[in-house]
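Just one protein chain is left out here, and the rest sit where they should.
Letters A, B and C name the chains as they come in the text, with residue numbers starting at 1 for each one.
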Amino acid sequence: MIPLSLETVSYAGAIGLVVIGGLGLVICNHLFRMLLALAMAESGANLLLVLTGFRDGAIAPIIGYGPAGAPLVDPLPQVLVLTAIVIGVGVQALAVAVLVRVYRSYGTLDMRELRRRMEGEIAAAAGIAAPGSAQAPLGQRPLPPVPDYELVRRSAPVRERGA
Amino acid sequence: MPMRDIASLVFSAGLLFLLLVIGAELALGHPDMRVGAEYLRVAGPELGAANIVTAILAGYRGFDTLGELSILFAAATAASLVLGHRRADARRDPPGGLVLSAGADLLFPLLLVVGIFIVVHGHLTPGGGFQGGVILAAAFFVALLANPARTLNHALLGWIEGLAGAAFILIGLWALVEDGHFLTPLLPLGTMGELVSAGTLPLLSVAIGLKVGAELAGLLAHLADTEAPDR
Amino acid sequence: MTLYAITLNPLETAAFVLLGLALLLALVRLVLGPRAPDRVVASDTLTVITTTGIAGLALLFDNPLFLDVALVYGVLSFIAIVAIARAIDGTGESRGERDGADGDRS
Partner (left out) sequence: MLTWIALVIVVVMLVAAVLVLTLRSFVAAVAATAVVGLALSVLYVLLQAPDVAMTEAAVGAGLSGVILALALRRLGLWQLDDGDAVVLKPASGRAGAGGDADA
């Protein structure tokens, strides 16, 4: 049986946060919600790191407070996590900027809708029909591409003339 | 519910169970401190800073902090680059009401004092350059929150940021010339627990605070200045 | 527990129990709150209770350093909540349209 103590409870919280964040990253279809889930998973990892430095009955690593001779907790994980948190918010700001740009270009943040529009745009630029889904019912599935030898033969002299 | 979601749910549950079982076996609360114990033993007499976390952050691992500052700088620059310029005829948010404007004016000096306190006392109490810098950035952003039409002086922010970063590197180079190692703490240590102590650590802390504050204030102002789409 | 044991007198115990109950009540509002503004207000309530809780923990640990954390937390969570409120404010049908129309005309 796992004993109920401060460390085990915090460990459960950290693991829960990481798992919920990872699950959100996989399940959610909306880019903004994926950003929130990513931030949560990051926080859970930070909590796990701080937990590795915790000692029973120790006090905060600042000299001059608390009873003399009391043990101090390990300061090294705290320094690493301090760095990680600040970098995390920088990454978050950059992600928000990219999301603003995506929203301005495509008008949506839903992954499925976004993929459809992007594929439509690529197909329009290439001058072919937009591809359907590979999981569509049998009649609407895109056929595998068949090499068009006639087209290849016709286009080869054109390229020569252009060069 | 599609197959993919069920699969990911099952996978997450398995991961949760595995990690909890591992956690039952871990020696939580009794860590094997090798590097940390050495830092705790040495940091006080060597650097003269009461806050060992700040001592490690700016003293022993100052080079890491420099790398972190450059990552933050790169992120802020890239965000500004991606956001681009504002159209001249774009619609602005309406200004806040009386309560918010008056509250912002009242809050600004309070935030400024708290931020400077946190930055300057970084080697004595919890806090330091990053936390104080965030509070300073928030102080300058509150006015913008109350009245979106106001703008910050981006050129001035850029100058502050550049000078603070240059000061950090110059202190490091000074230590290189003086002592032979980059970013070694110099200057007399003083008595632990006083404001002027711990050698160059407070100077580094102030440089970090100014740089982070100016950077984040510029980033927030740029983000707030981005046009919102019409409904 | 070695040198550093925590003992609570009944008054402190009561204070922490009450804080925990307040936290759970606000959490219930966060979960149930039928609309988004209810949830934002519940989150604000949680931040206020938590600031008090951190100050109480400073008392419990007999360590004034944690008061700094409570100070920073109280100041900055207020700004975050105001920013979220500003995201909702002025965009509804009642006020934002009118203000925006005025801004467009001028």
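Just so it is clear, a contact is a pair of C-beta atoms (placed from the backbone, for glycine too) under 8 Å apart; a residue touches a chain by one contact, two chains touch by 3 or more.
Just so you know, these numbers come straight off a predicted model, no measurement behind them.
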Key: Chains still shown that are in contact with the chain withheld from the display   = A, B, C
Inquiry  = Could you pull out which residues of chain A are in touch with the chain that's been left out?
reply    = 4-6, 9-10, 12-13, 16-17, 20-21, 23-24, 27-30, 32-33, 36-37, 39-40, 43, 46-47, 50-51, 53-54, 58-62, 73, 78, 81-82, 85-86, 88-89, 92-93, 96, 99-100, 103, 109-111
Query = Residues of chain C in contact with the chain that isn't shown?
reply = 6, 8, 13, 16, 20, 23-24, 27, 30-31, 33-37, 39-40, 42-43, 46-47, 50, 53-54, 57, 61, 65-66, 68-69, 72-73, 75-77, 79-81, 83-84, 86-88, 91-94
Inquiry  = I need the residue numbers on chain B that touch the omitted chain, in ascending order.
reply    = 1, 5, 51, 53-54, 93, 118, 126-128, 130-131, 134-135, 137-138, 141, 216, 220, 223-224, 226-229, 231
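As a working rule, only the chains that are shown with their structure count from here on.
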Inquiry  = If every chain is a node and each touching pair gets an edge, what shape is that graph: line, ring, star, complete or other?
reply    = complete
Remark   = The distance between the C-alpha centres of chain B and chain C, rounded to whole Å, is 22
Query = Where the CA atoms of chain A average out and where those of chain C average out, how many Å apart are those spots?
reply = 28
Ask   = Taking each residue of chain A in turn, which ones touch at least two of the other chains?
value = 56, 60, 62
Chain C residues counted as touching two or more neighbouring chains = 65
Request  = Can you check the complex and tell me which residues of chain A touch chain B?
outcome  = 2, 5-8, 11-12, 15-16, 18-19, 22-23, 26-27, 51-56, 60-64, 72, 74-79, 82-83, 86-87, 90-91, 93-94, 96-98, 100-101, 103-104
Inquiry  = Show me the residue ranges of chain B that touch chain C in the complex, using the header's touch definition.
reply    = 91-94, 96, 100, 107, 110-111, 114, 118, 125-127, 131, 134-135, 138, 141-142, 145, 231
Request  = Going by the contact rule at the top, pick out the chain A residues touching chain C in the complex.
outcome  = 56-60, 62, 65-67, 69-71
